[in-house]
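Note that this complex is displayed minus one protein chain, with the remaining chains in position.
Note that the chains are named A, B, C, D and E in the order they appear, and that numbering of residues resets to 1 at the start of each chain.
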Amino acid sequence: MSAAAVLFWGLGVAQALLLLSMLLATWRMMRGPRAQDRILGLDTLYLNAMLLILVHGMRSAGGLYFEAALIIGMLGFTATVALAKFLMRGEVIE
Amino acid sequence: MNTPSELPIWAAWIVVALAISGSLLALTGSVGLIVFKRFYERVHAPTLGATLGMALIVIGSTMFWSFVEGRLALKDLLIGVFLTVTTPVTLVLLARAAVYRDRVEGDDHIPPE
Amino acid sequence: MIKALLPHPLLAAGLFLTWLLLNGPVSAGDVVVAALAALTIPQVMRVLEPDRSGVRSPLAILRLAGYVAVDVVKSNYAVATLIMGRKRRVRRSGFIHVPLDLRNRYGLAVLAIVLTSTPGTLWVQYDRPSGRLLLHVLDLTEEDEWIELIKGRYESLLLEIFP
Amino acid sequence: MEVVLALGIGVLTAAGVWLLLRPRTFQVIIGLSLLGYAVNLFIFAMGRLRAGAPPVLKDSGPVDPTAYADPVPQALVLTAIVISFALTALFLVVLLTSRGITGSDHIDGQEPGE
Amino acid sequence: MINWQDHLIVVPIVLPLAAAAAMLLLKEQRYRLKALISLCCLMALVGAAYALLHEAAVGGPGGDDTARVYSLGAWAAPFGVTLVADRLSTLMLALTATLAAGGLLFSLARWDRAGPRFHALYLLLVMGVNGAVLTGDLFNLFVFFEVMLAASYGLLLHGSGEKRVRAGLGYVAINLTASLFFLIGVSLIYGVTGALNMADIADRVATIPAHDRALFHIGCAVLGVAFLVKAAAWPLGFWLPGAYAAASAPVAAVFAILSKVGVYVILRLATLLFGADAGASAGFGNLWLLSAGAATVLFGAAGMLASRRLEQAAGYAVMVSSGTVLAIAGTARPEAVGGALFYMAASTLAAGALFLIAEVLARGEDQAVSPQDAVFDDEYDDPFAADDVQEVGRVLPASTAFLGGAFILAALVTISLPPLAGFAGKLTIFAALLSGSGVLSAASWVLIAVLTLSSFAALVALTRLGVAGFWKREGAPPLVHSPEFLAIGGLVLCCLWLSMGAAAGLTYADKTGEWLATPRDYIGAVLGGGA
């Protein structure tokens, strides 16, 4: 098995695992039952998406997806924080 | 898929192992999200992916790119740093909001203020 | 002079480093830009956070980082087994109150990050007048153990770093 | 791959259209967002699907166009994303204003039967 | 050195944009300066438009028709975005500039203070329209459509108030939907032909493989629906009368051109893509255009009859005028298209004038412009409070007579009664429909019947509304400020001028019809290179 093949299959497995994980998070988002559960689901989804992008970057050897991952890592919490704050205070910016 | 071939096979195995174990941790976290019964339990689960899972994959990625580019390519570590700093913000706020909501609804399990 | 130029030296250093990390192989141009960015951007913080964060004791920082790294791995394992654990032993999750002596905002922030990053514990609510922290713990075997762990392992170090 | 994406676009479109036909302004704005995604993906799909061939040139020298995805739809989608974002914001504000002035969040600006 | 003449074509887009941008840097209260800037800008636009129109009318060096092509960023077609000023687009430019100047003038009396940043939005709307008619690129057209629409959302809501907001909500929702169709259509066309430049697409239409043609047609149909929504064709245009009637008068006046932009694009694309040499696609959609246009005319005519307010009737009149041009576009007869264009120019100006007159007439009535209805807070108690402090215009004693005269002229054009320009246009249409040897088609007769019926309906409706507005009116005559006077008079004078210069105007329109019927020239001009 060449390195390329190892990476291709191995990282493919990793991707599948992450996507499964996303699926479960989505289930939480859909089912709720409460708003905080959904937000938690979205947060998990973001996290998994970011990891997925990293793995995908390795798998396709494209260094160009780094920004997308960085943005999720650095700014992705904005959306979920806003949601959480909305729950807490009823409005996002006071 | 045009995976680069200049990666030594052992490095490839390590990268793959890191990535898979990281992914597994993330998956475990998501499973926790499903199997736990209460919100306050569920909220712990994704942390798996956000901490160690993320760390493993980031390390794998760093290693991978360092090999590919033939130099120390550490920028993926930045993702790790920022994610570590930001994820708790969400969770803290979310937990606080949940506590507030449960209190308003009169949930007994929540300690009063 | 230095203060005027660098209101937050650590921040400037962080920015400088970040820029270099972001831009791959370091070239002279990048260094120039990084230096410029590190000098100009923190000026914004003059208005947002005028008081300087006095960080002390780099050694404590390192120790804290070490603890955290170990604890994260350990609790990751613990929580993962909890989730995947086939036998599903009865676990008690619940809230505990931790009285904190730490008052420094940064210190509290770092503590929150540490606690939350460690699977199994979650910072929920902090009551400033009493300095009491409400914590949710996934596997609440012994309440006092947790309080001892937090106060002894993290808070003391943080008190060193952020007096 | 094509099947999956086409189905995805279809589902988004269906959900969006269904919401678009609902009476509440909030449903409509969600519907417009979903349709926006669907349309963005549709435009993107018009450039055909190419994995691992981002249109960022690797080195100077003669370019092999077959090694890269079609950049045109991507540019179009970028423009479309921005515009649809702006207009979503606008619609949101208009619906808020309408809700404020008329007191109703019905898309007609008044409850049916009034 | 710079040869300014070369860049004239881009002026109608860049100038209002720059002026609007500059105005944003000014403080809000500097109304006078802003008014001055926008007035100067619009004057310059009128000048530029007529210069371009003149050039298109005179033709190329050989005297034959040509189009001025401008490659933005020096990227030649079909790769870059091109602007094309031919007979049709310069006609639209001139129409836009004129109407916009009228609306702006009117607004200077008081409306420009009824909400913040009126002038900037207004200029940007003009920029959007100009861009939409000048561009030769399908996606760029989308962008300028959006500029135009975004500005129109803002302007429709200008002055606030329940009526406007309610109308605005529907207007925005529908136009957003239409924009999505637009995107689908454009991208589908790109997906099939691999081209975005209109001339480039037209160039390839004939050679589209048979199995791709259905997809291409679907793209064109979806695109067409998007434009027809904008052009307010039945059953897509129910939004128009309410929205236009709700808009403040100067805005409604300039909106009269917006629906014509939809018509313009339909006309442009139908002639370009589905002309005689389009292979299997030749004549695609003509029947639909014809029927949709006729249905629109009938619906608009019925709407005019059912209208109880002048501004509403004017809205329906806009529909009628769009429908007429659409139906004629569906006949694909060059002479008729020429007549329809002339008619369009006249009826659009007249509709603009009608909107303005309606607002003046409504003054003193229980209208939406009264302060109780509009919602203003801290900054504004009353949109026109400024009037009490400093009187801009003076009350003209003969205001009613003047308004009445203007109304009659505008109504004549709208009804297309002789001897004004609406009549000349419709007559040309009739003559063209009846021309040619052999038996006349049923469609021609139906169209003539429909158009005559719509004239009749307009006659009845406008007579009723005019009688109610002028003759039945009790109490003091409406106040007309001098800018309003100038605006209404100016628009009506333009109608008159079109009528007086019917010879030149009709010749221009007729040649435009011919030019559109021979898309090869357009394609050649664009793809052959340019500045």
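Please note the rule applied: contacts are C-beta pairs under 8 Å (C-beta built on N, C-alpha and C of every residue); 3 or more make two chains touch, one makes a residue touch a chain.
What we mean here is this: contacts and distances are computed from a predicted model.
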item	value
Per UniProt record, name of the chain withheld from view ["Multicomponent K+:H+ antiporter subunit A", "succinate dehydrogenase", "Sulfite reductase, dissimilatory-type beta subunit" or "Cytochrome c oxidase subunit 3"]	"Multicomponent K+:H+ antiporter subunit A"
Partners of the unshown chain among those that are drawn	A, B, C, D, E
Touching residue (missing chain; options E:Ala282, E:Leu459 or E:Ala517)	E:Leu459
Residue, one of E:Val192, E:Ala247 or E:Leu486, that touches the chain absent here	E:Val192
Chain B residues touching the omitted chain (full complex)	82, 85-86, 88-89, 92-93, 96, 100, 104, 113
On chain D, residues whose C-beta touches the chain left out of the figure	1-27, 29-31, 33-34, 37-38, 40-42, 44-58, 60, 63, 65, 68-72, 74-75, 77-79, 81-83, 85-90, 92-97, 99-101, 103, 105, 107-108, 112
Chain C residues that touch the omitted chain in the full complex	11, 14-15, 18-19, 22-23, 27-29, 32-33, 37, 41-42, 44-45, 47-49, 105-106, 108-109, 112-113, 123, 125-130
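Just so we're on the same page, only the chains that are shown with their structure count from here on.
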item	value
Greatest separation from chain D - chain, by CA centre	C
Between chain D and chain A, distance of the C-alpha-averaged centres to the nearest whole Å	21
Shared interface positions of chain B, touching two or more other chains	1-2, 29, 31, 43, 45, 50, 75, 78, 87, 91, 96
Of all residues in chain A, the ones touching two or more other chains	60-61
Chain C contact footprint on chain B (complex, rising order)	25, 28-29, 31-32, 35-36, 38, 40-41, 43-45, 47-48, 50-52, 55, 69, 71, 73-75, 77-78, 84-85, 87-88, 91-92, 95-96, 99, 109-111, 113
Residue ranges of chain D in contact with chain A within the complex	51-52, 54, 56
Touch list for chain C against partner chain B, complex	18, 21-22, 24-25, 72-73, 76, 79-80, 82-84, 93-95, 97, 112-113, 115-125, 127, 134, 136, 138
